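Every protein chain but one is kept in place in this view of the complex.
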């Protein structure tokens, strides 16, 4: 099963995802897409690491998520990808083709053999950013979230640490109730 | 029936609205409020146009939405207004009275004879914008969304392409369940 956990900054989306993964009773792999580029990021990574228990194995991959996920995903392990927003910014920073990479990730999803939980930010609910790069990023993130949500069996929105199901494993969301 | 489809940038709110409209089996009119002021906007309009089929008739109106909607709305056609956010920015840019125009739109809603779907952005979920005009816009948009939601029979929030019903045709939302 593929799950997308969507939320804002400091919404508790990582913590919720850790809980989801730990509840599965499988080997737990944390796929970190961020890197310690500055003090803020280093501190964030350390805090996240402390939140997870020692039973998590960490893999780092900043760019080639599709390949690593297809290679490492197995029925007896759950992989938590934290997060697609950092990954997308890595792809843009490296001046790679954002649409092609996004398409590659989504089309690889059926070839991931076990459960994968993707954490991603919703970034489109503020005022239009003044700078063009931010607008481009916002558009790319929105399109990626839509595509991953379309391919996932379960989509959850997290606010203040609380989950709201947008799509469940039967393909139904709250809207169809 | 009047419907408000609310969402962030690139949330899939237009696509969801197109689907809603097409499911009604009526003549479909796309009321475009944006204009091709720059290359970004021109590209956006072209992309949106390609997403709709040829069975959509497009009407453009940047300012006088209340008059055009009352005049064109009919029981045998559904009108999709895309979007109130661009309309509001046109009204502000033209230095018209934003509150008066918002009131005029909402009070005209009962006089629109057929179904109308209003697409609008939620823009108040980021950090307080540093510039005063953005704060003014954010306030005006929030108030307009509340007023249209109050007058609509159905309100849907879209995230990652997935709808979440806030108010349904019986006037009940998820909260009253």
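Each chain carries a letter (A and B) given by its place in the written order, and its residues are counted from 1.
The criterion applied here is as follows: a residue touches a chain if its C-beta (ideal position, glycine included) is under 8 Å from a C-beta of that chain, and two chains touch if they have at least 3 such contacts.
Note that the structure is a prediction, hence the values are computed from the model and not measured.
J.: Of B:19, B:110 or B:142, which one is in contact with the hidden chain?
T.: Reading the full complex, the residue touching the unseen chain is B:142.
J.: Residues of subunit B in contact with the chain that isn't shown?
T.: Listed in rising order, the touching residues are 4, 6, 8, 122-128, 132, 135, 138-139, 141-143, 145-146, 148-150, 155, 157, 164, 166-167, 173-175, 177.
J.: Could you pull out which residues of subunit A are in touch with the chain that's been left out?
T.: These residues touch the chain not displayed: 7-12, 40, 122-127, 129, 134, 137-138, 156, 159-165, 174.
The rule is simple: only the chains that are shown with their structure count from here on.
J.: Just the number, please: Cα centre separation of subunit A and subunit B in whole Å.
T.: Computed from C-alpha means, the inter-chain centre distance equals 30 Å.
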